[in-house]
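Single-structure report; data block below.
With one protein chain held back, the other chains of the complex are shown just where they sit.
The chains carry the letters A and B, assigned in the order they are written, with residues numbered from 1 in each.
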Amino acid sequence: MVWVQKEIKLEQRRRGFHVITDEVLRQIPELKKIKTGILHIHIKHTSASLTINENVSPDVLSDMENHFNKMVPENMPYYDHNSEGPDDMPAHIKTSILGNSLSIPITNGDLNLGTWQGIYLCEHRNHGDGRKVVITIWGEE
Amino acid sequence: MVWVQKEIKLEQRRRGFHVITDEVLRQIPELKKIKTGILHIHIKHTSASLTINENVSPDVLSDMENHFNKMVPENMPYYDHNSEGPDDMPAHIKTSILGNSLSIPITNGDLNLGTWQGIYLCEHRNHGDGRKVVITIWGEE
Partner (left out) sequence: MVWVQKEIKLEQRRRGFHVITDEVLRQIPELKKIKTGILHIHIKHTSASLTINENVSPDVLSDMENHFNKMVPENMPYYDHNSEGPDDMPAHIKTSILGNSLSIPITNGDLNLGTWQGIYLCEHRNHGDGRKVVITIWGEE
C-alpha cells in the first residue's frame, strides 16, 4: 500500500468555474507509482467547491457560473447571513450543492477520468484568496 | 488488503433516473470477500451522473426527472453552450449538482445501504449511449 498526502494552496482565481486538472497533477508525481487506487481532493473552505465537468469548452465554464447565480441568487429576503457581502451566503449554498471533495479512480499510474472530464475549482466569492486543498492518494503499487 | 477495479459499460437507458444496483452488483462478485471496505463507482461522462435514492417507487424516479428539468431548464437565454442541442448544457449542470461518483461502505461482503437505498444512474441526455463506469473496491478480508 502506498499513502501520499499533501496540502497545497491553489493559484488565486476570479469568481467562476476553472479547470485545475493540470495544477493538481503537477503536485503529485507519486501517482505514477500506483497501479490501482484512489485520489481524494478536499477543499478546506465553505465558499468554494470542487466538481468534475467538461474540460474543453470555455462556454461550459461561464454557463455554469450563470446558472448557479440564477439558481442561488444574491440578496434574497430570507438571507440573514450577509456580514461579508451579497456573495457570502450564496457561496455557502453553492458549495454544499457542488461539494467539498472528489474521489477519482487511479489506474496504471494515471487518473481514470473520461476523455472530456476535468477537475473544476468553483470559486464562489468575488475576492477569494488562493484556496487550500488536501490531496490524498492511496493504492497498490 | 483486497483491491479490485474494473471498467464496465452500463446498459443504454433513456433520459431519466434509473435504479442500477443489481447491474452494478453483478459485475463484482469479489465483494463477497471483503469484510470491511468501500465500493467506489465513477461515471466517465459529463452529461450523466450517479446518486443514491429510493429504490422501490417508480414515481420517485419520474418526480426527480421532472424537478431537475424545472430547476435546470433547457433554452435559457444565458446558455452559450448549445452545439449538441437544448439538452446539452442542462446535462452538464445536472451532472455537477448530482455528482460523478459514489462511495458506499462494504460490511461482511455486502453493500451497507439502507433498506430503501438504491444506486441511480441519472441519464441527462435525450440519446445517451451506454455509459462507462469504473468500479473500485478495496478493504480487508
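Worth pointing out:
Basically, contacts are C-beta pairs under 8 Å (C-beta built on N, C-alpha and C of every residue); 3 or more make two chains touch, one makes a residue touch a chain.
What you see is a predicted model; the values in this text were computed from it and never measured.
Across the entire complex, the residue among A:Leu10, A:Val72 or A:Ile106 in touch with the chain not shown is A:Val72.
Across B:Lys6, B:Lys32 or B:His67, the single residue that touches the chain missing here is B:His67. Note that of B:Val4, B:Met89, B:Leu102 or B:Ile137, the residue touching the chain absent from this view is B:Leu102. Among the residues A:Thr46, A:Asn75 or A:Asn126, only A:Thr46 touches the chain that is left out of the figure.
The set of subunit B residues touching the chain not shown comprises 1, 36-38, 51-54, 57, 59-60, 62-64, 66-67, 70-71, 97-99, 102-105, 107, 112-117, 120, 139-140.
Contact between subunit A and the unshown chain involves residues 1, 3, 5, 7, 40, 42-46, 71-72, 76, 78-81, 89, 92-93, 95-97, 99-101, 103, 132, 134, 136, 138.
By our rule, only the chains that are shown with their structure count from here on.
Computed from the mean C-alpha positions, the centre of subunit A lies at a distance of 20 Å from the centre of subunit B.
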